[in-house]
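Let's look at chain A:
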Amino acid sequence: MIPAAWYLILAAVLFVIGAAGVLLRRNVLIVLMSLELMLNSVTINLVAFGHVLQDLRGQIIAIFIIAITAAEVAVALGILVALLRNNHSLEVDELTVMKG
Partner candidate 1 sequence: MEQAFFLLLSAVAVGAGLLVVIARDPIHSALALVACLVQIAALYVLLGAPFLAVIQIFVYVGAVMVLFLFVIMMLDVRKEAQARFLPKAPLPGLIVLVILAGELIFLLLQSARLHAVMGPGQPVSEQPPVAELSLLLFQEYLLPFEVASVILLVALIGAVVLARSDEADKNAAQRKAPRGAAR
Partner candidate 2 sequence: MARTSVKKAGWIGRVFFLDLLAGLRLTLRYMFSKTVTHRYPDHEKWVPYERHRGHHFIKTNDEGDVNCVACELCSQICPCDCITVIPYENEKGDRRPKVFDINLARCLYCGLCEDACPADAIKLGQEYEVACDHRPKLVVHLEDLVAAPRKAEDGGQVRPARLEPGGKRRSVATAAAGAESHDWWRHIRKGK
């Protein structure tokens, strides 16, 4: 039997790693991937709680998260491709098109 706390610790560690990627990396693609990592750590938490409480709702929400992530990635990568086509770079600090 695996203590439920272990899952929470793992999720926390992955979340912090993902956050580090989002905050520190320069490449937009890697920032997006770090976001995925953060989403996954949250999903681990949900499923772990569902397992501990013997409730399937945790898994249901995880499924929704996965579905929505797929949509998010499709749109985000579409935006990236469009940005790059208009001669922007992939660096986070240069993507300032919407700045007033």
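If you want to know what made the cut, all candidates are chains of the complex that A comes from, given by their letters.
Definition applied: a contact is a pair of C-beta atoms (placed from the backbone, for glycine too) under 8 Å apart; a residue touches a chain by one contact, two chains touch by 3 or more; residues count from 1.
It should be emphasised that the depicted structure is a prediction, and the values quoted were computed from it without experimental measurement.
Peer 1: Can you tell which one of 1 or 2 makes contact with chain A in this complex?
Peer 2: Spelled out: of the options 1 or 2, chain A touches 1.
Peer 1: Under the touch definition given earlier, write down the residues of chain A that touch candidate 1 in their complex.
Peer 2: Spelled out, the residues of chain A in touch with candidate 1 are 1-10, 12-21, 23-27, 29-30, 32-34, 36-37, 40, 43-44, 47-54, 56-57, 59-60, 62-64, 66-75, 77-82, 84-85, 89-93.
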